[in-house]
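Below you'll find the structure I mean.
Only one protein chain is missing from this complex, and each of the others stays in its spot.
This part shows chain A:
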Amino acid sequence: MIVEMSLQLLKHPQMQFGATTFFAKQHKGDTCGSNGLPLTPNSIIIVGRAQILKTFNCKYLCQYLDVIRGKHERTIVVSQYCGEPLVSCIEKRPFDWQEVRQIAFQCIGGLQVLHKKKIIHRTLSNENILLQANNEIKLFNYGLYHMSDAGSLVSFPILHVLYTAPEVFLNGLSNSIADPKCDIWSLGICLAELILNKLLWSSLKLGQRIRKVLSMLQASTSILEKIAREHNCLERYLSIPDDLKDLIEACLNVHPNKRPTCEELLIKPCFDSLKPKDMAEKNEDIYRPFQIFTLHEFYHWWQLAGGDVPQELKKQGLIRSTPPILSIPSLVLIEGTILGQDRNPATLYDPRIVKMPLDTLYQRFAHIPFQVFYPLIHSQSDIIEKSNPPPYDATGLPLIIKERDPEYQLHRVILLRRLLHGYPFTSDLIVDEAKKDIPPLLRGEIWAALLSVRSNYATEYMRIDKYTHTSTDRQIEVDIPRCHQYNELLSSSEGHKKLKRILKAWVYKNSQYVYWQGLDSLTAPFLFLNFNDEAKAFACLSNFVPKFLYNFFLKDNSAVIEEYLCKFSQLIAFHDPQLANHLRDINFYPQLFAIPWFLTLFSHVFPLYKILHLWDKLLLCDSSFPIHIGLSILTQLRDRLLTSGFNECILLFSDLPEVDIEKCVALSSCTYENTPKSITSREHENEVYHKKSNLDITGVSLNELKNELCPRISVRDVANILLKNPHKMLLIDIRNTRAYKRCSVVNSTHIPFSSVSFTENIIENVGRDSDLLKSKGEKIVVVVGDEETDLETFPKFLLQCNISKVCVLHGGFNKFLELPASLSIPCASVGDPSERQRN
């Protein structure tokens, strides 16, 4: 019973979609652009332009879902498709006047939305007005003219002869003076058909139809009347109420400038009875109830469950493969011109619509309990919590599998969209869920939530000047066509424009920073995820930089970057002394290979799909995470690095080999969690995210840092570990015996600096405690000194003996004296056997 209810949800009559296909105009032979490089394929430009259509969510418009590129510039458009086209109702049943009014009202409503967004339908006809079971209509295929850039990207005319306004023919089809008024004419013809209940000129051939349309220009009487006469339905015409007659006549005005706009039509008396009466109805759009799932989500699950649009089109014969021999040109001229390869014009555009079968999805989801669609988010009652169906268990599955499991994604999407709906109040819950994994369909929004993007982001973006020419423009312009161009969206002209605007906005907004090459790559993932919401992409970037790349884009960023690279070297030394020693021996410094890693947070070195997974994790961590990622990459390549000299190593990084991102994420999370925070703390961190006190590391100059091969550790971290996990730490006190005897930490090991010979790197040189160090395992080795001790030589010596996890207590022994009571650790002085608690 409950299962049936969820099937009913899924089988909603408007949860259906279909696909159409056409060919984009092919560039001739190997024509090049003015830069000598191949032109962007028109199908890619179309994909870019079509994206915005996916955001239209008006009940009178079919939703666009996807645009897919096939071979040879084939373009497939997937869109909601439900209900019955009006053509198949006309002449089958009469429409009463009120029904016509209603249909007219809704069509104008749909057109109004389009025209406001500067989109012209151009092919409005009774074939693509779909009547729904609830008597509402939806316009279909309204985006073709827009996505094909007024038809210039395809080589077939975009029109429906019978419904086309006469001026369109007069201006010439290729002449693209875009005027929304042509849609009003088409609407007039649609309504005429409907009201006369007659398919107009259905027996005429194409040429004759065009002549008919043009003959309207000479009509001396009303056009509707003329049409009625020609179709022998004058009687019906005479019975039409005046208000409707007036509406249709107004639409069928041969002068486009005298034809009313949508707004003008909507105030006509014929719609008086249909206007929303009260506020609630007027604000319907604002108070639209929360949709349990959207058509986009439904389509996503359908795809995961094996739905394949091109495959369906093949099955229905809309995509046919021709034997290659037939595509050989008839003649190739010596300078390269190809002749006789033209595609049969009849195949350029296929008017057929293929409905996508949904049965597989229904079967796949048939057993899903109804409650899954209403996930429990907050509950203080055990009983309620237990009555919930057990969560779908996907733990332990590889991320790639989870992302492709339709059922798992159903659960995740349902839950996370609920949470996003409650953002910012649900921020904590979103973070918790994001720690498990991030459903790809909602990644853009989830990232924005993780980056605390605020709700006024769009207005803020709007206020920024993105157009005034600046001296950075040339650099931005030459970088964009080199930025992740394997990706369709980013290589489309729409993508280029958007990226440019975002970068210019960022440079404008951040006057303290400048554009560094690499910022383009850094922006790319945000744009890719928010292609239809440029402002959000910008907001994400704006919040991302201060959190993870604070001051990296200063005009003089040398101090920031150098410190970062030093910390990277130290982290390598901390976790992998052998590798650190080798890299130092061959002079393989991070400066030579790691700048693009950190400056772009790997967005310049990895393809997008890898960056997404990497950043999924990064966004949950702090600005030290990138150096752990760096370490994990080195760890993955460790064997090759250890056996290679300088050249081989540097070559390895010029062409970074396949890096397994899941492994990379796992490794870096592991070191991130097992490294005391202060090991990676930096002077140049953003204070907003890293508050510091006297118990943390402060005041280390770059020159000091450069000489320290092992990292410092803060007294706070040392005390915490000593109090909670004393077995995880080895405290080595290298002060002189007098100082040690006066006061020392209980259980610390005393190896006076002066007692060790540093001539060779042999751990036995430290004396009897060498075994302790050799068998220390994963313990952290904290070297404690004071102002009088040399604090570089000893840790360096340990490092060179391949002792891992060596660090130096920042501030020396006296820092212990500054600890507050809550963190005080046991100290003792030799000769005074009673341990005393210090504070």
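Remarks
Everything that follows uses one rule, which is that a residue touches a chain if its C-beta (ideal position, glycine included) is under 8 Å from a C-beta of that chain, and two chains touch if they have at least 3 such contacts; residues count from 1.
Just so we're on the same page, contacts and distances are computed from a predicted model.
The unshown chain of the complex is recorded in UniProt as "small monomeric GTPase", chosen from "ABC transporter I family member 6", "Anaphase-promoting complex subunit 11", "Queuine tRNA-ribosyltransferase catalytic subunit 1" or "small monomeric GTPase". Considering the full assembly, A:Ser34 is the residue among A:Ser34, A:Asn134, A:Ser330 or A:Asn344 that touches the omitted chain.
Residue in contact with the omitted chain (choice from A:His604, A:His750 or A:Lys805): A:His604.
Within the full complex, the residue among A:Thr322, A:Ser493, A:Asn587 or A:Ser755 touching the omitted chain is A:Asn587. Only one of the listed residues, A:Cys58, A:Ile650 or A:Ala739, touches the absent chain: A:Ile650.
Against the chain not shown here, chain A presents residues 34-38, 475, 478-479, 481-483, 485-486, 491, 514, 516-518, 520, 555-558, 561-562, 565, 586-587, 589, 591-593, 595-596, 599-600, 604, 645-648, 650-651, 653-654, 706.
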